[in-house]
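What you see is the complex with one protein chain gone and the rest in place.
Let's look at subunit A:
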Amino acid sequence: MSSTFAIILTGILVAAACASLGCFLILRRMAMLADAISHAILPGLVAGYFIAQGPSLLAGFFGAALAGLITVGLVELLKNTQRVGGESAIGIVFPAMFALGTFLVSKYYADVHLDADAVLYGNIEFVGFDHWYLGETDLGPQSLWIMGGLCLINFIFITLFYKELKLATFDAGLAATLGFSPILIHYGLMAVVSITTVGAFTAVGAILVVALMIVPAATAYLLTDRLPWMIGLAIGAGAIAAVLGFGLAFMLNGSVAGAIATITGVEFGLALLFSPKQGLVARAQRLARQRIQFAADTLLVHLLQHEGSPEAANESTISHLQSELQWNNKFAQRVLDLAQRRSLVRCQGQQLELTTSGRERSQQVLQLGRG
């Protein structure tokens, strides 16, 4: 297996493992907890290194996962004292854990390969070199096995507890009444997030883990209202970012993790602008359309008020609209176009008059207005 292929495949697996969990984090408004965990596992790694007397995958894994759960527990504990807001609790706990980790690393392991920048942005560039061997047989890159395993665990977790997760996410109260413990589900999810973070960050670093957990899921959230679609889209967006990110990093000769995070940001930006329902462009168009529609209704009511009265001839000229309703030329023209297209208003030279359906519509509007 070529090392390029191994890097890209690892990236895709990390994306799939992270993005699927990320959907629940986004919906449960716990995105920053993922960020906190990704930083706070550093002292756990150091503890694992200390206990195993050297770099041991398993010891590091358990130490880090434990540190992740301790972080979540401490945040909950602080929140429950009611002295500290949830976000401030996070802001106190994880820097303390990270500072402790950095202190331990620089004090006792200044010369070993456990530097803090590797924690922050990983080294996916080297995943092709670290192979696992069973006896003499080459099993392929280690990170592929780890990330593949984590993907599997996450998919099994989500499939097995899909109903519970969904219920606890959208209606925690109902979940509790039905006998599912929201607390158990919370810690279960946090445990899976912790081990995914640990597994992924050796390959891609803490920041990319956060980027891949949060950003593709948020992108998917802008595109769909259905949870299964959201999970699928998030995984897809993450995988595409992994592939394109690798290309970008190759072009700039820069960090692969940074490039993948950049691409997730570009994807989010595109969804933010152009999502059919949620996007800013669609939103602006909708607002503009509503403004014209509202103005057309105003015009109908105005015409109805003066219909048959002596001043009707004067009140229903186009130029009068511009002065009384303070519409500029272009806007008035667009409103008129809409009203005429729907044959609500007839134009006789400069004079406007209501059609039958226009009269009905304006009476309807008045009734709606009276509620």
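Everything that follows uses one rule, which is that contacts are C-beta pairs under 8 Å (C-beta built on N, C-alpha and C of every residue); 3 or more make two chains touch, one makes a residue touch a chain; residues count from 1.
We take it that contacts and distances are computed from a predicted model.
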Hidden chain of the complex, named as in its UniProt record, picked from "Protein-disulfide isomerase", "Zinc transport system membrane protein TroC", "Ligase-associated DNA damage response DEXH box helicase" or "Imidazole glycerol phosphate synthase subunit HisH": "Zinc transport system membrane protein TroC"
Of A:Ala6, A:Ile41 or A:Ile260, the residue in touch with the unshown chain: A:Ile260
Residue of A:Leu144, A:Ile185 or A:Leu222 touching the missing chain in the full complex: A:Leu222
Touching residue (missing chain; options A:Ala176, A:Ala191 or A:Leu272): A:Leu272
Residue numbers in subunit A that touch the chain omitted from display: 26, 29-32, 34-35, 39, 78, 81, 83-85, 87-92, 94-96, 98-100, 102-103, 106-107, 110, 116-117, 120-121, 207-208, 210-211, 214-215, 218, 221-222, 248-249, 252-255, 257-262, 264-265, 268, 272, 278, 280, 283
